[in-house]
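For this depiction, one protein chain was excluded, whereas all remaining protein chains were kept in their positions.
Presenting chain A:
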Amino acid sequence: MTATLTEPKQRPAAPPKPRSTGWRRRLPLLPALFFVILVTQIPFLVTVFYSFQSWNLVRPGSQHFVGLQNYVDVFADSQFRGAMLNTVVLTVVCVFVSLLLGLGLALLLDRQFLGRGVVRTLLITPFLILPAAGALLWKTSMFHPNYGLVNFVFGGNTDWLSAFPLASVMTQVVWQWTPFMMLLILAGLQGQSKEVLEAAQVDGAGRWRTFASITLPQLSRYLQLAALLGAIYIVNSFDAIYLMTQGGPGTASTNLPYYIYQRAFEGFDIGQSSAMGVIVVVLTLIVATFTLRLMFRTFDVSSGVK
């Protein structure tokens, strides 16, 4: 590897280069591209191919071309629409709540107090616990109707996971992601210049005024980044739902990733689950294009300011 790394050592500023050097310059990128194409694009093409087939693993030899039938079925499927709605609710609520809580915690931690380092470290722990283990433990030791800590503290014997499945899952996800948001926002808070804050104070700006017109605008980049990264992962939430509610009761807490998984690995309906996969990819592409544009704009703005 070292050989590849040191190779293009001279860096001529002259723009017109022979084609061969142009390609040599791109050489270090090839392995990454190769991997990404191999593992994401080939299977994706296979998915697209499957999505035009009627193919259920339970009925061997039933595979045949059906055109757009799978897509028609998927859009007519009320469970699919329900799962889509659940995904949107789960993502929006979790990102928003954990961002808000994270902002609050970051503001707390931005002050000087005894044992701040310890408190910060303790606060991060939920994010470090293996998500699968976190989900299982919320299920067995927090929400359990007889032995759960929630009922132990608040009394009653509500079976939280069947009474409020989606809300319970969201509680766990928020608990898991708040520290992440907090860390990013805290980095932003500590990056702001003390002089500006002092200047604001000298000019007679109140605590709230300072926060709203100086801190918050400066934080917006970090808030956006935290929301974006959080959303990418939360939209794909799978472990929490699989381990806590199995999407149930019924389909009350089924989100898209879990529904697709169910169709493929429990319903063995490769055709339909592939069609859903394609739809999800297309939706993601649309959302991602917007977010990427937003991100690049943020980059440009920040480098312009600095």
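General remarks:
We adopt the following convention: a residue touches a chain if its C-beta (ideal position, glycine included) is under 8 Å from a C-beta of that chain, and two chains touch if they have at least 3 such contacts; residues count from 1.
Everything that follows uses one rule, which is that contacts and distances are computed from a predicted model.
Only one chain is not pictured, and the protein name UniProt records for it, out of "Carbohydrate ABC transporter membrane protein 2 (CUT1 family)", "NADH-quinone oxidoreductase subunit N", "Sulfur oxidation c-type cytochrome SoxX" or "NAD(P) transhydrogenase subunit beta", is "Carbohydrate ABC transporter membrane protein 2 (CUT1 family)". For the chain missing from the display, the contacting residue among A:66, A:137 or A:252 is A:137, taking the whole complex into account. From the options A:44, A:71 or A:164, the residue with contact to the chain not on display is A:44. In the full complex, chain A makes contact with the omitted chain through residues 1-2, 4-6, 8-9, 11, 22, 25-29, 31-33, 35-36, 38-40, 42-44, 46-47, 50, 104-105, 107-108, 110-113, 119, 121-126, 128-134, 136-138, 140-142, 146-147, 149, 152, 175, 178-179, 183-184, 186-188, 191, 194, 197-198, 201, 207, 210-211, 221-222, 225, 229, 232, 235-236, 238-239, 242-243, 256-257, 260-261, 264-265, 270, 273-274, 276-278, 280-281, 284-285, 287-288, 291-292, 295-296, 298-300, 302-303, 306.
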